[in-house]
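First the structure, in the form of structure tokens, and then the observations on it.
Removed: one protein chain of the complex. Kept in place: all other protein chains.
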Amino acid sequence: MDVVGLTPVIPIVFAFALPLFSIIVRGDRKIIQAYALVGTGLTLISVFKLFQLVYSSDKPLVYTFGKWVAPIGIIYEVDRLSALIALVTAGLMFLIAIYSYRYLEHDEGLEWYYTLYLGLEAGLLGVLLTGDAFNLFVMIEVTSIAAYALVAFYRDRGDSVFAGFKYALIGAVGTTMYFLALGMFYGAFGTVNFADLSAKVHGSDFPVTGSPVGNVVIASGVALALATWAFLIKAAIVPNHFWLPEAHPAAPSPISAVLSGLVVNVGVYALIRFLYTVYGGSLTPELAHVVGVLSTIVIILGAISALFGALMMNVQRDVKRLIAYSTIMHMGYLFMAVGLGTQLGLEAALFHIVNHAIAKALLFLAAGVFIHAVGSRNVEDLAGLGKKMPIATFSLAVATLSLVGIPPFNVFFSKLLLFNALMEKSFALAMVIVISSVIALVAYMRTFYVVWLGKPRENVKLREPMSMSLICLVLALAVIIIGLTAPLIIDKLITPAATQTLDYQNYIGVILELAKNLR
Amino acid sequence: MIAFIWASVILALIATIMISLYGIARRPNLVKKLIALTIFGDTANLLVVLLGYRVIYPVAPPVLPYLSREALSQFVETAVDPLPQALVITAVVIGMAVNVLIAVLVIQLYRLYGTVDVRKIGERLPALLEGGEQ
Amino acid sequence: MKKLIPLIVILLTIFGLAHYIAPKLPPQTELRPLGEFYLKNSYFGEYSAKSPEVVTSILWDYRGVDTFFETSVFFLAIIGSLTVFRLNKKEERLAKQKPKEFTGGLTLVVKSVTKIIVVMILAVSASIALHGHLTPGGGFQGGSALAVAPLLIIAAYSKYALEEHGLDKTRALILRSIGLLGIALVALVPLLTGGFIMQNQPIFPAEIKGQLVSGSLIYYNLFEFLAVGGGFTAVFLLLAIPEKVFKEILGVGE
Partner (left out) sequence: MRGVIPTALLAFITYVAFTGSIRPFDLITGVIVALGVGLLMGKYLVKNDAKALNPVRWIWAVIYLLWYMLVAETRAHLDVIVRIITGNYNPGIVRVPVNVKTDYAKTLVANSITNTPGTVVVDLDDDYMYVNWINVTTVDPEVARKEICEDFEKFARRIFE
């Protein structure tokens, strides 16, 4: 059972010790790299164990920190949804740590990089595992602050520092909004625990905290609006998207992969927790109205983001900026699916989170190989490199084809699910997916055409950096394998997870069982 | 009267939040943006602390005055809610950490550009579309 | 006058709205049940953290994980600052060299008063941290007070004096890492005896020879004190490096 509680603690303890360790080894890069691999590797093992445990049990796993059960203490409550995303997160973080070493060979400060990197991983895992709304706030901040600093990693480049500044400013506004929302929740419900909140929303009492103390409907409306705004900022949905196209390209490529593949998921995941676990199922008419309005807004903003991201992709000359706009597009898809509030919508969102994380990380990493080689992010500068780096080009091809939704690759299947889920709601929403995909395809093909068939500017001698390309190859194979076994994965992993998340009574019941002896 | 003062305080805090959001969005000076952000964070914290306050007299801080069971019931009757305070301490430290990082970034921007005016920095940002150096 | 009008409008709006909503506001005279639970149980009872300071017992015991990761947020912020201001070994040596125009800090009066004040600040900050489980205050507050001592020395004597006498950025970072590892260690010790992470009672003794130490709370406060003090000191030392040196390192001219 300890593995549940230990999972985010492992990377953060590794991060705590790294400054001391790097002083002891006098900043030897190889040893620091090995240390980072041990840290992320141990975390991966722990998460894998957790994943097995969760999928072999019917109920969500609970870890009570300091033996205090909810609502008096903080608990980690892990269901299959969290565990699946956590597995993808830990796996990608491990692979990207291998990739980073070669990518940062010309830069100083590897020890700081890995300290922040491990902190980022701890934050991401904490967000996924926690069962407490305030702890979610803290973990989002752990994730964010590491991300802000990593965006500004190239500290002597003005655009990086400025992007980091902008990201930090907007991010801080967002998290403070969420903190205010938590204040509202505590004020009305007298608790900040997810299970407890959910029980009160659905009209039943909880040990210790009893029944709600304030006006539930007004508080829910204001708090949900504030929280959703915060999550929209974190996930870069359209009116709040403007930091992302600057921040994600400005970071080193491995960090861009982490940011675009994993960190943006924080917003989606948190919204799923609120809309499906706390405010899921049957509600009183007033609350149902509040949640209904909110869902509609989320769906509309998601649709706008998808179209906007796809259109903006076509006017970019910076490769990483293009990919960043694609992230906005995919976040739009996810919010559309999350807003639906149906089982199919949740399944589609979950499968798309997984697929998008892997494919987008692969795309950034593959693009990073080229950027590392020529030292420029401009598409034209990358012209003609494709033939010299076959593995990276193959990976780039797989990633782009997958992300636009070409059949044998993984994203096609999640897009299919998304399409079906949205068809239940309306045809127009479903068409958003198709149209934006087609627009994105044009943008990707233009890039790909230049990289593969364009004329090289100068005759640069390049060799493919093996450690980086091999990571890309591994991820490309993962994309293909997930694509080929998609029906099986949906059947075995996605559907059980979605079913479990929708069953909020089970989520409450596990905690209630533990808390029933409290006075 | 007390209810009126209470309502005024809360509304004033909400007004402060609005003004600080305006400051974050519209002020061209990066340092002023940071100041507006700290005001925003602190106002949010104050609002949450006020949630735990009790409009009674006398009102006590949440620290047991004597270690005896007899004092406990009297203490529970007068003490304010400790949980919002604990949450706010956490939020204060987090807010301070973020502010430290932002201040450091502003200093670095000033070193690189010699200005903290966002419009001038925007003009001088290396034009990425022209093929910025990696 | 131009600035006065918006102010008056805002004030009038506030008071007008306040008049309107005041009767509808629920009177806030009762505790929420969860808050009452903490007040009743923090020292007495079977769900006790053995500390009369309820806020500290929530911070480091009932909701300890929050505080653990809050410390990590602060840690990452400081590491982020170090990342942005990072120096390699050569630049570090450059930053430690006194510039030619350096004359040795403020006058004698300030220097000798600073010496005495620093001793008093160290004592006071330790008192704040060590009584965190009994009175308001604790590790973070004590650590912040602790960091004032090096800050004063930097102001009165210069950062070079601090570095010559052994407190440079590396040492401050070591102090910080030790503090954080101590916190992690105290959090993980209960696992050895079959408890939960961050468990306090009954694994740590609440009293040592009749003196109330509130189990793990005093250890957390002590380590947090070191960690925060070290972290702030590292940032202050970085900020005290003359701008000229940084501009040379970054290659941006005057």
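Observations
Letters are used for the chains, namely A, B and C, taken in the order the chains are written, and counting of residues starts over at 1 for each.
FYI, contacts are C-beta pairs under 8 Å (C-beta built on N, C-alpha and C of every residue); 3 or more make two chains touch, one makes a residue touch a chain.
Keep in mind the model is a prediction, meaning the values are calculated, not measured.
Here is the thing to keep in mind: the chain we left out touches C in the whole complex. Contact with the chain not shown here comes from a single listed residue; of C:Ala126, C:Leu152 or C:Ala240, that residue is C:Ala126. Note that of C:Thr29, C:Thr107 or C:Thr193, the residue touching the chain absent from this view is C:Thr107. Note that of C:Ile21, C:Leu94 or C:Val118, the residue touching the chain absent from this view is C:Val118. Contacts to the hidden chain, counted on subunit C, fall at residues 107-109, 111-113, 115-116, 118-120, 122-124, 126-127, 130-131, 165, 210-213.
Going forward, only the chains that are shown with their structure count from here on.
Shared interface positions of subunit B, i.e. residues touching 2 or more other chains, are given as 83-84, 87, 90, 94, 97-98, 101, 105, 108, 112. Multi-chain contact residues of subunit C (touching two or more other chains): 30, 32, 34, 38, 63, 66, 70, 73, 76-77, 80-81, 84-85, 250.
Partner subunit A is touched in their complex by these residues of subunit B: 21, 24, 30, 33-34, 37, 40-41, 44-45, 47-48, 51, 83-84, 87, 90-91, 94-95, 97-99, 101-102, 105-106, 108-109, 112-113, 121, 124-126, 128-134. Residues 26, 30, 32-34, 37-38, 47, 61-66, 69-70, 72-73, 75-77, 79-86, 88-89, 170, 173-174, 176-178, 180-181, 184, 187-188, 191, 195-200, 250-251 of subunit C are the ones touching subunit A in the complex. Taken together, the subunit A residues at the contact with subunit B in this complex read 134, 137-138, 141, 144-145, 148-149, 152, 155-159, 161-162, 164-165, 168-169, 171-173, 175-176, 179-180, 182-183, 186-187, 192, 249, 316-318, 321, 371, 374-378, 380-381.
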